[in-house]
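The other protein chains are all here in position, but one chain of the complex has been omitted.
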Amino acid sequence: MPGVTRLSVRNIRKSFGTHEVLRGISLDAEDGDVISLLGASGSGKSTFLRCINMLETASDGEIWVDGEHIEMVHKNGKSKPASQKQVDHIRSELGMVFQSFNLWSHMTILQNVIEGPVHVLKRPRADCIAEAEALLEKVGIADKRHAYPAHLSGGQQQRAAIARALAMKPKVMLFDEPTSALDPELVGEVLRVMRALAEEGMTMLVVTHEMSFARNVSNRVVFMRQGLIESSGKPDEMFTGGATPAFRQFIGHFGSGQ
Amino acid sequence: MPGVTRLSVRNIRKSFGTHEVLRGISLDAEDGDVISLLGASGSGKSTFLRCINMLETASDGEIWVDGEHIEMVHKNGKSKPASQKQVDHIRSELGMVFQSFNLWSHMTILQNVIEGPVHVLKRPRADCIAEAEALLEKVGIADKRHAYPAHLSGGQQQRAAIARALAMKPKVMLFDEPTSALDPELVGEVLRVMRALAEEGMTMLVVTHEMSFARNVSNRVVFMRQGLIESSGKPDEMFTGGATPAFRQFIGHFGSGQ
Amino acid sequence: KDWTKATITLEGAYAPWNLTNADGTLGGFEPELAKVLCERAKIECTLVASDWDGMIPALNAGKFDVIMDALSITEERKQVIGFTIPYAATPAAFATAKDSPLAKAAGTGATIKMTPGQTGVKEIDALKAAFKGKTIGIQAATVYAKFVYDNFGDIAEIREYKTGADRDLDLQNGRIDLGFDDAVYFANAFKSANDTLDFTGPEIVGSIWGEGEGLGIRQADTDLRDKFNEAIKSTLADGTVKNLSMKWFKVDVSPQQ
Amino acid sequence: MDFTFLASTMVTLLKAVPTTLILFSLSIFFGGVLALVIVSMRVSGNPVLSGFAKGYIFVFRGSPLLIQMFLVFYGLGQFGVIRYSFLWPFLREPMVCAVLSLALCTAGYTAEIFRGGIRAVSPKEIEAARSIGMSGFLLVRRILAPIAFRHALPAYSTEIVLMMKSTALASLVTVWEVTGVAQRLISQTYRTMEVFLCAAIIYLVLNFIILQGMALLEYSLSRHRRAAPQPLKA
Partner (left out) sequence: MASLELLGFGSTGWGALLILATLMTLAVTATALAIGAVLGAIVAAAKLSGNPVFVAFGNVYTTVFRGVPELLIIYLIYFGGSSAITSIGKAMGYEGFLGLPSFAAGALAVGIISGSYQAEVFRGAFLAISKGELEAASAIGMHRGLRFRRIIMPQVLRLAIPGLGNVWQLSLKDSALISVTGLAELMRTSQVAAGSTRQYFLFFIAGGCLYLILTSLSDRIFNRAERRANRSMPASAMGQA
């Protein structure tokens, strides 16, 4: 059902102390959108993702997830979510994949994946295990399901983290530089999984430095600069003539890499 | 004075347990040579470098550094250096730059750089500081000289590690994947420094995955495979027609990276 | 209060006054005497072992009702607890190594009687000359400690031990030259030191050591004290104390009235 | 509360503080030196030396200090060999024996703490030192020891405080430090609570000062771990 707005963000602002990191960001993601978020280091990409699933509280702005508005209260200059319950619910609808995997080190891969469905969604354990095994099969690490995270390579850990997020059947997946901690060989593995997700129509917001992903997999590219969306558009337009000077300079930098 | 042999290695062998990692490697580096050491993961590149400066003890073979032969004794099946003093001396003539920087965390950058000259070479402190500052200037991090390693970015740390090695005025520099722990932006910084060193005529042996460096900066490419030198030659010859099938397959793999 | 039951505490490690047998039961002079006293006072007694250091505070805290642990009756202690009449009174003396130059000091074998605060005793002055510059070991916070400080504090080095047993070991080791303590206690200690130690100088008796050893009882419990006083009197009168004393100490420690 | 009694108790106890401090500082010093010897044996790689060190640590960590002190003070003198040796003039002194047994005991703990610190030193930093030609004592002095000491500092602070408290046992061997004097006062006055309260305050203050000092040392040795100083914006 393309056309359904899965995620909608209006005019998000965020400051750390006196430093305003996000200066009013708005973005909509519809069903099946794969949005690449590009930008120089420090431009606020991670902060933006963290505001969406409330790991940081935005100072201002509105967020809707799958049509549900996140209620905030403002009290003497500070904002906080009106209901922790709603926050927990919203988070269970947003899958987050961290740059540093953050798998729970005391659980096996399978336990990591079923943890959310069993204890947060309170679904029957047997069903969760069956689904988890299918997911691990899909990301290609089914044989590692009884291993602990510390015994896996970086690429395998990252794929386990993706499976863990998918097991919650999220409406939207948020990826924060899912490949930057990986060596080139492992990058390939993870991108392959993400490409498959995109083809299945999962809505995704991906902070990435992989230009080839931005160009070939995503259907929209958003370029952030100093806490603002400097420009955005279809990958083809962005990477060819239509780019702004700032974006051209940004990708030029990458172009010289090899 | 090109033509002087700075480093000469004959028939080095090394086993871990029953696994023979190096199966007879020979190599000569003359003054000003910049040799790129390529090879798949596990082919023994790091082990080879570590044998040269005796961080591992080769089971067999001979090494000369700047004409000085490293004496070994063989006792009931094991080899070890005849004299720790000679090992210390040889090591001070070989600069090693590690993949993971390995700066001393309890010292500032300047202290890291002067540590060897002052305490190993026992040179006057004031001279060492002056030279160290010049070196830090050269690698572009003079302003960070009083910072601690933990406060530097990866690229800055790696450049500090290079300065630290250079401060010993080594005859030969050994680099073990000096850029693989860095993100693309930082890779550029470090490669720039290495290119400058090459132009000054420093003898260098570089384990790297950066094909552009191998191709454009080094004057010899050595390709290792399963503990042996599979092929070697001038970059032009290696990267164009003259390559062996194994090397062609190896660089093919990289070619598909982007 | 109607005293039909009472708890008596003792250390259980101060042979031969009181000691613990290998089967965990208490034995020695005091446990045997306690049995007789309780029978005569018609009190059902329980004996419990506890540590010397905490005994008096624990009595006042109410953890038990009677202390029977070779407790000398002194003015200071009377400030905080009450006492029965004494059931024993023992002389005190110096001890030294048999092969020490201080052995057989002046007055050895004699007995002198002293009162509290008495000075100018000629036997003591003779010892003072002999013990000049020596080291004397005493058990801290005892009447004997006070005596040694008062009479020898100016001429000898005094070292305080937490227990008499520790001091005896050091006397054997030669770390100190002399010890001063209860003569009955010493006589027993010499045996376990393989008779390498012996008395030296005169035995000192008299009110200087207070009235002797009595039962410690909370000041408020006068009725309990009176019951035990009667019992003690009768055991002294019929020779029970003397018999037990001969059995355990080989000398009579009954207080001389 | 009887304040004049508290005050006079405090004065009596304070007079014993120097003894406590002497016991404490000497045993920390000698215990530290001995710990260095034990730990270098422990990590030497030589099975005999490291076995000895393991046994040492086991015995001195595993048994109560009270027993150790008793055996050192009263036990050693039982042996004629020792009593008639050149050591006796030293071992005769209670203070020497008290410091000896405190130092022997803390050396076992401290050696383990130092070993933990050594294990926390990144092998890579050691390798980097070797690669410029450092080895042996130079390597230990310049790289290993400073990093290991910094790592060991928090655990070492705890051990130092434990040591301060352990000096309380020295009255067993006739060295009358604060706790011993307090116990003696109690057996003279039978006012347990008041006397122990004064003693508790003294130890609390001493330990508080020590911990503050250690925290200061820790702070000054961890500049390399703190956030980088923010450059002032001109």
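A few remarks follow.
When the chains are written out, they are named A, B, C and D in that same order, and each has its own residue count from 1.
Please note the rule applied: contacts are C-beta pairs under 8 Å (C-beta built on N, C-alpha and C of every residue); 3 or more make two chains touch, one makes a residue touch a chain.
Bear in mind that the values here come from a model prediction, so they are computed numbers and not experimental data.
Taking every chain of the complex into account, the absent chain touches A, C, D.
Looking at D:Y74, D:F114, D:Y156 or D:W176, the residue that reaches the missing chain in the full complex is D:Y74.
For the options C:A97, C:L169 or C:A183, the residue in contact with the chain missing from this view is C:L169. Residue in contact with the omitted chain (choice from A:N102, A:S180, A:Q226 or A:T244): A:N102. In the complete complex, the residue from D:I38, D:A53, D:V181 or D:A199 that touches the missing chain is D:A199. In the full complex, chain D touches the hidden chain at residues 58-59, 61-68, 70-71, 74-75, 78, 119, 158, 161-162, 165, 168, 179, 192-193, 196, 199-200, 203-204, 207-208, 211.
Residues of chain C that touch the chain left out of view are 9, 11-15, 19-24, 48-51, 53-54, 57-58, 61-63, 163, 165, 169, 189, 192. Residues 53, 55, 84-85, 87-96, 98, 100-108, 115-116, 119-120, 148-151, 161, 164-165, 168 are the ones on chain A that touch the missing chain.
As a convention for this text, only the chains that are shown with their structure count from here on.
A simple rule picks the central chain: find each chain's mean C-alpha point, then take the one closest to the mean of all protein C-alpha atoms, which gives D. In terms of their C-alpha centroids, the spacing between chain A and chain D amounts to 53 Å.
Chain B has no residue in contact with two or more other chains. Those residues of chain D that touch chain C in the complex are listed here as 74, 77-78, 83, 92, 94, 171-174, 176, 180, 183-184, 186-190, 192. Interface of chain D with chain B (complex): residues 122, 124-125, 127-136, 138, 142-143, 146-147, 150, 221, 223-225, 227-228. Contacts from chain B toward chain D in the complex involve residues 53, 55, 84, 87-92, 94-96, 98, 100, 102-108, 115-116, 119-120, 147-151, 161, 164-165, 168.
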